[in-house]
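The complex is shown incomplete by one protein chain, all other protein chains being positioned as in the whole.
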Amino acid sequence: MGPITSAPGFPVWLDLLIAFLIGIGFGFSLEQAGFSSSRKLAGMFYGYDTTVLKVFFTAAIVALIGSQFLSYFGLLNLNLVFVNEYYVTASIVGGVIMGAGFIMGGFCPGTGVSAMSIGKIDALFYVLGGLAGAFLFAETYPLIQPLADNAYRGPVKINDVFGISPGLFTLLLVIAAAGMFWVAELAEKKFARPDITGEI
Amino acid sequence: MILAVVLPILVLVLTRSITRDHFRNNAAKWADRSIHKTNVITAKQLDESDGKTLVIELDDLAEATGIKGEVIHIPADRLLDKDNQKKMRGAGGNIVLVSEDPALSARMWMMLSQMGYKKLFILNDSTDNEALKYKFQPDTVTRPEL
Amino acid sequence: MNARQILTTILLLLGLILAFLPLSGNYSFHGKPGKLLVETLDENTYCTPDQVARFVVTEDSTMQLIDLRTADEFESFSIPGAINIPYSSMLSQNLESYLDRDVKNIFYANGDYLANYALVLARGLGFQNNMVMKGGLNEWYRTVMNSEFTGERISARENALFETRRKAEKMFTELNSLPDSLKARYRESKEIERKKLDGGCE
Partner (left out) sequence: MKTKYMNPYLAGTLLGLVLLSAMYISGRGLGASGGLKYCVVSVVGAVDKPHAEKSVYYSKYFEEGQKPLFNWLTMIIFGVLAGGFVSGAVSKRLQFKIEKSPGISNTRRLIFAFIGGAFFVYGAQLARGCTSGAALSGMAVLSVAGFVTMITIFGSAYLFAWFFRKNWI
């Protein structure tokens, strides 16, 4: 029963090797999706290219559905899968800062590294900026710690907040995503910029 | 394409939900009666209850004589045998587990109820198994160094 | 049909199946009933109060005593080194953080029922290293606390046994006679560090 590496005595080097292999899959799918292009990513916010929305929601939903089926068949213990802890203030403030960084830099960290690997110089600067940001955070940590630890709620699951089963929430999420995909494709027609999309 | 993905999963889900060879009940919900102690029954309560009762002796020492209902003897390690399960599923009333060893009947109760047996009880004499028969006497003279 | 329609149809159908599934599998017992039966009939899942007394006296760190009684009962007295997981709230907390460790868990309560329910629950939910103290605190009192030698000549083996019992009894009485504030401090020091799952970007 998964997760496999949670078995006692699982060798560390194999764990790290697996991380590397998963990273390869991660980088490969990001690049194939076109996330190595900052103008494609930024297109999300001007309507001419909504690949980000499609890939992002498809991926989240595929993993969500897959993990629940694995759990139903007794193959994966979801109690041993990490659930992100909810720090209300930090999530919101951090999210806003990330949104600003996204629209300025045109990447997020994963896509930035992936784009850097195929030779995008802007991505290289983005990653360097990211390292600077991490350094800055470490140095300003004592100042920002109260904010970061404020309003801790623990690893809350969203279906528990609404009081419905995980399966039902998944269905609602799929319906919402299907609606968004449809709107996104309409938007792509309305805000089409063939001059940009032809180039990227 | 759609069918190729959805159909196999649907078939797997259906087979899994039909077969009996695994647990599929919510563990907390089905253990709930053990928290409220409504799964323990005395011979007197059993006498006063309505409906059919199947009494199962889990070990050789268990004496279920004089108890209301049909008494059968099934050693604990044979509980899951096909014909025994058939008898239990067909009982159509209360099922009462009797054993000399309260640990054994508690364990079998939990396992069987997780398999979906609803009207399942442990037979106990009138004393509460979980009551402490001794009283702690504090010793206020000596003080350990901590 | 274009890619969007194919994908959304597949996801919608799968989502529909999920919405109708009773609950995800990790809420119910793992494995097959037959295997659970064999495991729960295993004699090695029992230990006697005398064995527990030895763990207490030697402060064996490969054993973790788990007291299933209510918090009130636990506070008034408990076996030294035990942590408290009241049976009534056992399944409403994340058991992984308590039970999925490299030590053997020994369940006990006043009698036999709760500890053995807890053992089957723990086994069924996938935790392997569990035992019960046979007879619970009643048996602990009868054999360890109130032990008296009644024979004529004492053998070396019996002598060791009685020595352990005496020591355990002393530790038990001393700990539980402490004023509440000191007792709470002792318990805090015994609190196990809850295992945290690895993950996220931390």
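As written, the chain order gives the labels A, B and C, with residue 1 at the start of each chain.
Definition applied: contacts are C-beta pairs under 8 Å (C-beta built on N, C-alpha and C of every residue); 3 or more make two chains touch, one makes a residue touch a chain.
Computed from a prediction, not measured in an experiment: that's the story for all the values here.
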Where the missing chain makes contact, among the chains that are shown: A, C
Those residues of chain C which, in the complete complex, touch the missing chain: 3-4, 6-7, 197-202
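Everything that follows uses one rule, which is that only the chains that are shown with their structure count from here on.
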Busiest interface, counted in C-beta pairs: B-C
Centre-to-centre distance between chain C and chain A (centres being mean Cα positions), rounded to whole Å: 38
Junction residues of chain B, two or more chains touched: 9, 13, 22
Chain A, residues touching no fewer than two other chains: 69, 72-74
In the complex, chain B residues that touch chain C: 1-2, 5-6, 9-10, 13, 17, 21-28, 31, 34-35, 40, 76-77, 79-80, 101-104, 106-111, 114-115, 122, 128-134, 136-140, 142-144, 146
Residues of chain B defined as touching chain A within the complex: 9, 12-13, 16, 22
Chain C residues touching chain B - in the complex, by the definition given at the top: 6, 9-10, 13-14, 17, 21-23, 25, 27-34, 36-38, 40-41, 46, 76-77, 87-88, 91-92, 109-117, 119-121, 124-125, 132, 134, 136-138, 141-142, 145-146, 171, 173-178, 182, 185-186
